[in-house]
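For reference, the structure discussed in these notes is given below.
Every protein chain of the complex appears in place save one, which is left out.
Right after this comes chain A.
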Amino acid sequence: MSFDFAAVLNATPYLLQGLLFSAELTLVAMIGGMLLGTFMAIIRHMRVPVAAEAIRAYVTLMRSIPLILVLFWFFFLVPLLLGHLTPAGRSIPLGPKFTAFITFTLFESAYYAEIVRAGLKAIDKGQYEGAKALGLSSLTMYWSVVVPQVLRVTAPIIVSQTIILFQDTALVYVLSLTDFFGAAAKIAQRDSKLVEFYSTVAVVYLLICSMGSELSERFRKKQGYRSPRGRFERAKRMFGIARP
């Protein structure tokens, strides 16, 4: 039993390239997912007929099936669907990279939509009424008054969700993409150095995600949830438990 971690050092440039792709995917899915998710949450909050119901169904569906299955849906089916739209009727392959970007954005938007929707509900009614009394249009009300507050309230949850998203990007392994994990897996299998590469990957993910968790915790503390008094008030609000 001897382990050769020099192999990992030699592969560092390749691994970093993979890590860059993971970061890129996370960033695109986060920004795209947040924009789309906020938009969907607002439509549900405004109770737009038909659209609100359709979005509810979409969010429920996305949240009930595994991400790997969604990746397969997009990887195998969307090319066929696009093929039907073109005159030639031939399937158009999207390529795994493009599939990953689209899938993660759409999949995460469902989760972000639920977070933002909870935030929209948590904002004081007076904010909505005040904005209306000032004669702001619905768009201005949401964009300038409500959403900025929602983002502040939900910041810790959004950060934790983004950490989960970053962890989930490792699943592009099933499309044989070269993200951080994919890069490590490829070299590990080529050189049969599974132990060295997989343990290194685990440690790097641990470090990055721990930093993310720390950030989320900071946001939470900033909101004063940690003081005993605040904790009790919050518990009372959430659980409706009266002080004995």
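Following the convention adopted for this analysis, a residue touches a chain if its C-beta (ideal position, glycine included) is under 8 Å from a C-beta of that chain, and two chains touch if they have at least 3 such contacts; residues count from 1.
To be clear about the criterion, contacts and distances are computed from a predicted model.
Asks: Identify the UniProt protein name of the omitted chain, choosing among "Glutamate Aspartate transport system permease protein GltJ", "Putative Membrane protein", "Energy-coupling factor transporter transmembrane protein EcfT" or "Ion-translocating oxidoreductase complex subunit A".
Replies: Missing chain, UniProt protein name: "Glutamate Aspartate transport system permease protein GltJ".
Asks: Tell me which residue among A:Leu9, A:Leu80 or A:Leu134 touches the hidden chain in the full complex.
Replies: If we include the chain that is not displayed, A:Leu80 is the one touching it.
Asks: For the chain left out of this view, which of A:Tyr128, A:Tyr142 or A:Phe181 touches it?
Replies: Of all options in A:Tyr128, A:Tyr142 or A:Phe181, contact with the hidden chain holds for A:Phe181.
Asks: Identify the residue among A:Pro13, A:Pro49, A:Pro66 or A:Pro87 that touches the chain left out of the display.
Replies: Only one of A:Pro13, A:Pro49, A:Pro66 or A:Pro87 touches the chain omitted from view, namely A:Pro66.
Asks: Using the touch rule from the top, list residues of chain A that touch the missing partner.
Replies: 1, 61, 63-69, 72-73, 76-77, 80, 118, 157, 163, 167-168, 170-171, 173-174, 181, 185, 194-195, 198-199, 201-202, 205-206, 209-210, 212-213, 231-232, 235, 237-241, 243-244
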